[in-house]
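One chain of protein is taken out of this complex; the other chains stay put.
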Amino acid sequence: MAKELWKGNEAIAEAAIRAGCRAYFGYPITPQNEIPEYMSKRMPESGGVFVQAESEIAAINMVYGASAAGVRAMTSSSSPGISLKQEGISYLVGANLPAVIINMMRGGPGLGTIQPGQADYFQATRSPGHGDGHMIVLAPASIQEAVDLMWDAFALADKYLTPVMVLADGMIGQMMEPITWTRTEPLPETDKPWAADGRDGDGRTHFVTSLRLQSTQNEKFVLELSERYAKIAKEETRYEAKGCEGAEVIISAFGTTARIASSAARKLQAEGIKAGIFRPVTVWPYPYEALRKLAAQQSVKTVLTVEMNLGQMHEDVRLAVGGLKPTPFYGRTGGMVPEPNDIAEAVRKALKEAQ
Amino acid sequence: MSTQVVYERSKGLQDVETHYCPGCHHGVIHKLIAEVLVEMGLLDTAVGISPVGCAVLAGNYLNCDFVEAAHGRAPAVATGIKRTRPDLLVFTYQGDGDLASIGAGEIVHAAMRGRSSPPSSSTTRSMA
Partner (left out) sequence: MKPEVIFNLDRCKGCGLCVSVCPKHILWLDETVTNIKGYHPSGISDQDKCIACGNCARICPDSVITVLKHMEEEK
């Protein structure tokens, strides 16, 4: 299969269309502008719908509408725009609607900067919107993985009737890498008998809503959600562990940071330090069990978390390790990207402190 | 020999370089606003609201107080200032998307509130 050179944002947009996305609603914000721009041309070309919404709030509500009518829809934005979408995301959860949302994270808080960041981890994994509810969150670390995950994103959304977020950062969006289109066929259409797309033959109506005024009914719904999430955690948790067997330090990182940590691990290997990389691919559900098992190995002296924020996935790492081993943290934030040398230094420091 | 100044840089502009592209009309509009504020003696009591867009940095260029607003929300921010401090001259500086796209609701409501709403100005691209 031939390799093609693609820019992250454009590859993700193209992958969405090839996977079977039929509608894109978006709004410009750096560093994901190439997604709506690419979609504005490719969506109509492929027979789908493209709308540049008047705001991110309007865009997520358009996704909600399309999804309610049974159409595979997505949107994309970056940190401040995702904040705007939170009410809409909560509505998607409450109304059992599939959707795919891309967050090309940038440095925050507030308007912040346009450089990459990972500081929306809490927002994505703890509370995508108000109320009890979650969305599946996929965290690609390369353009190839982002492309491949687009098929999974739409499939998971349809399977579990939930919004799915692809949590990437400005680095992945803006850089160019050679990729292979390993998947080419669009996902099959799934049956959506609940969709608000006209009454059934027998006159039965559909009402897509998240309103459950009777709290007994509402609680029942949320408990069912929680069972669904337990099933997702059991069957859809994904991670990648490289060199963790027999390692003396496990570096836990996601997305771009994991790649930089891999470079650091190679440097440390030359010094005789065996550093493994534990990289969650689903940050929600988080692979707690897998990390705990690896951390429990006798060889492991410390589990270092590295992220582009003040310590968000760090909490999940601490939950997973459960006090078995020290769990130090190294991070850059506000749009700064850590360098391999700095991560290697943090590892040496962590090992020293673990003595 | 007496010297008459035909034109010189307005005192309503800070003495700094802007990041705008060569020929960008933000520079022209900034100085028109600066000249009016100077002429009307309002530099001390003016508060501008800057948008999301290139002019987010307008507060670094105009020689009066500025507050940055979230995308489209400048009329709301301005209303907050003007209602509580009616003595100030409050104005917004927004792009077409900021004012008429994401901010379409805010500008309509500011207009609806009427007299105690501050004036809003929009910079529209000359070609769509």
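As written, the chains take the letters A and B, and residue 1 is the first residue of each chain.
By definition in this document, contacts are C-beta pairs under 8 Å (C-beta built on N, C-alpha and C of every residue); 3 or more make two chains touch, one makes a residue touch a chain.
Since this is a predicted model, take the numbers as computed values, not measurements.
Student: Going by the touch rule at the top, give the shown chains the omitted chain contacts.
Tutor: In the entire complex, chains touched by the missing one are B.
Student: Going by the contact rule already stated, which one of B:Cys24, B:Val38 or B:Ala104 would touch the omitted chain in the full complex?
Tutor: B:Cys24
Student: Could you list which residues of subunit B touch the chain missing from the display?
Tutor: Subunit B touches the missing chain through residues 1-10, 13, 17-18, 20-28, 30-31.
The working rule: only the chains that are shown with their structure count from here on.
Student: On a C-alpha centroid basis, what's the spacing between subunit A and subunit B, in Å?
Tutor: 38
Student: Which residues, counting only subunit A, touch subunit B once they are in their complex?
Tutor: 27-28, 54-58, 80, 111
Student: Give every residue of subunit B touching subunit A within the complex, in rising order.
Tutor: Spelled out, the residues of subunit B in touch with subunit A are 52, 56, 68, 70-72, 97, 101-102, 104.
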